[in-house]
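A protein chain is absent from this complex, but the other protein chains hold their places.
Going by the order they are written in, the chains are A, B and C; count residues from 1 in each one.
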């Protein structure tokens, strides 16, 4: 995930000092970070800029031939795309998906030392790895269809009751757990949040204690709690620019070839928080705009929005 | 703590089946329960009755001579009192304190087998012991003064700011941790809640998961969270009659002879929940009436109530 | 995993009552169990028999065409194999691999209700899912080569130092975590252990407390501790017939296409237990024989064994 932030020092203090991500490299305008079990160079890049937003979200592809296939796909659909140079990364394709999300497909990345068992480096919530991104989508069904066509598989979804019930949110995976990507009904394209995995709920409770007493009380937006959807123990926090980060522990496996998606009714409050608490208004409405949103193909239409 | 409950079976299912207290004895009209580390016969008694309320709260005294001193105290202040027969208990004095709270002072109790290391009996939240009671008090300062005169020591208090700020709540102990008894501003005499100690936050999180998925979702009133006051990790639940039970893990020690009470401003939201969440209205307003509240001495006056 | 056990009641009491697996079905001669997040009918089958052993270990394949491919493979290599009828399972191929391990390849299985969020059913160590099996192998390198040819990918291995150092153990996966199958140097073919996943170390510590105080003290063989290899928090226990079960929490993800295996020296005691404790002799030597071991193809030769 590439974020544009206004004050690189404040953002680094947050992600490194509070959350506990490892700063692998930094220069005047960038900070590259990774989780404790990640061996590739980075999973989060902070870049200095005037207007905070999300520059792109990235996915690893298997190799160079996948980049070729993606270029073909982009050309076929008439999507904005270009090969880009990214430090520490192999061949990388930037592409704007048909709904306006800015993606980077990465064919490889430099490796760094394994830190998982360098426990002396553990800080904050002991973040292990980037788990997923969640995107606002004006038409969730269309987004699910699009990403299903790219190979993602649906694990859970929230739906209005009734014969014409619309899907308000959906969770899709590639890596065998609940999701790599999710879509939440709302004005898009925007990043709703990205999420790092923590070992246990105890780490998340400790993070709450730390944030509440070190000047980050108002950055705590929602939780901690247990999601009905995904069964994860979660906390949502906002970084100094308002980008939303989820910390998340425990979900379940989904690699069975006949794994069936779970349906949740929008009327069941436990889908969001198993214990019944509701999410604040900001959680439903606020998100990180993408760097450019003017590039959506004219053919894309998003008008009706239902509450997620 | 003695509670009057309407449906003894439903209450037993809650305290034994969900919370995990040990039923030491039961008859047609009573259930006697204790926590896993408690060696005395009971710390909670459920009694069948038509109107749910709190029959009394109890304190252990050192021996028979303390009962004599308490009788003398009751006579001196003109308090309603009587020696009562309680199954499994030694000499027991019932007394209504000057603010109307119904107390029982117990000089001894039958012992039962030690269960702390019979881990096969652990259920629910693994409740270890009765930790404290919290009472609504119309005049918190008066209640604190009264219980200080009985040997309780103040550890924390919440106060309005300003030169004439009233004390809105106070926590007092005898046993060297944050409290055995606390007083919260509100219409009294009423029991606000009683509390059992759990080993860790993880047990409390599991209790939330269990309650939310076994028909007790609406019994979860507040939390889980970290109290600013006491530093405890907490959860408030309501039993089938609405009696409020707190489950609580981790506080701190207070036995230093010169231990200084901590002052909290009513303006600091972290006193209630360190992480900033506010308590629901029901938590401030609802409580368990005592069995009889008409017995307060006429001399007691409680009129002005400020928000706690 | 299919185990032959002598006393079905005692084994059920262990796996259901102590470990907390769900009994999905049972008859006079069988008990079918599954973990809390598993939606297929069973992951463990206990079958009454006179001589305790492992009847087979099973793997899910994608569908019927994989069964055909496996039959072709068995025929090509001259392996003992047959299509078998198994209750609740789809088309199932029994095959003895070239090293004598008895496998079942399952093309599908009946689904049952999702229990992951029926927290009222959680017992014991809250076992979530079958994670992996570990097999004794006389020639670990040969076993790794064989399973690599079947699509398994190596994640970690332990090796003697020096230019001619033999591989003493290896861990291989299909599902994107550390392993589905592992091979440990020793007399084979035998099952060293199978493993269920628990949510956190706290559940495992509680299981220790329960086992130590409910008559299962001598069934605790090794741990709890942290593995160097896999980084998992682990406990090894023995069932009433001596079959070895591992309980395991937390490892890491391995689905990167260029994920590099980790090498451990046999001289580093932290590979087994990060904290330095050594495993007992029984752990290295004892295991569950397979139901029939006379069926190994004559071409297979295993003679030299080094300490793992």
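In the analysis below, a residue touches a chain if its C-beta (ideal position, glycine included) is under 8 Å from a C-beta of that chain, and two chains touch if they have at least 3 such contacts.
What you see is a predicted model; the values in this text were computed from it and never measured.
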TODO: Please identify which of the visible chains the hidden chain touches across the whole complex.
DONE: A, B, C
Open item on the list: Looking at the full complex, which residue from C:121, C:142 or C:212 touches the chain that isn't shown here?
Closed with: C:212
Task: Identified contact with the non-displayed chain, of B:6, B:75 or B:114 - done: B:114
- [ ] Give the residue, chosen from A:160, A:209, A:258 or A:286, that touches the chain omitted from the document.
- [x] A:209
- [ ] Just name the one of B:28, B:50 or B:260 that touches the chain not displayed here.
- [x] B:260
Open item on the list: Tell me which stretches of chain A touch the chain missing from the display.
Closed with: 117-120, 122, 200, 202, 206, 209-210, 212-214
TODO: Could you list which residues of chain C touch the chain missing from the display?
DONE: 200-202, 205, 208-209, 211-213, 217-218, 220, 224, 226, 233, 270, 274-276
- [ ] Determine and list the chain B residues touching the chain excluded from the picture.
- [x] 37, 39-40, 60, 62-63, 108, 111, 114, 116-117, 128-129, 175-176, 199-202, 228, 231, 250, 252-253, 255-260, 262, 274
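Just so it is clear, only the chains that are shown with their structure count from here on.
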Task: Chain whose average C-alpha position is farthest from chain A's own - done: B
TODO: Report the most central chain, judged by the distance from each chain's C-alpha mean to the global C-alpha mean.
DONE: A
Task: Between chain B and chain C, centroid-to-centroid distance (C-alpha), Å - done: 49
- [ ] Send over the residues of chain B in touch with two or more other chains.
- [x] 200, 202, 209, 212-213
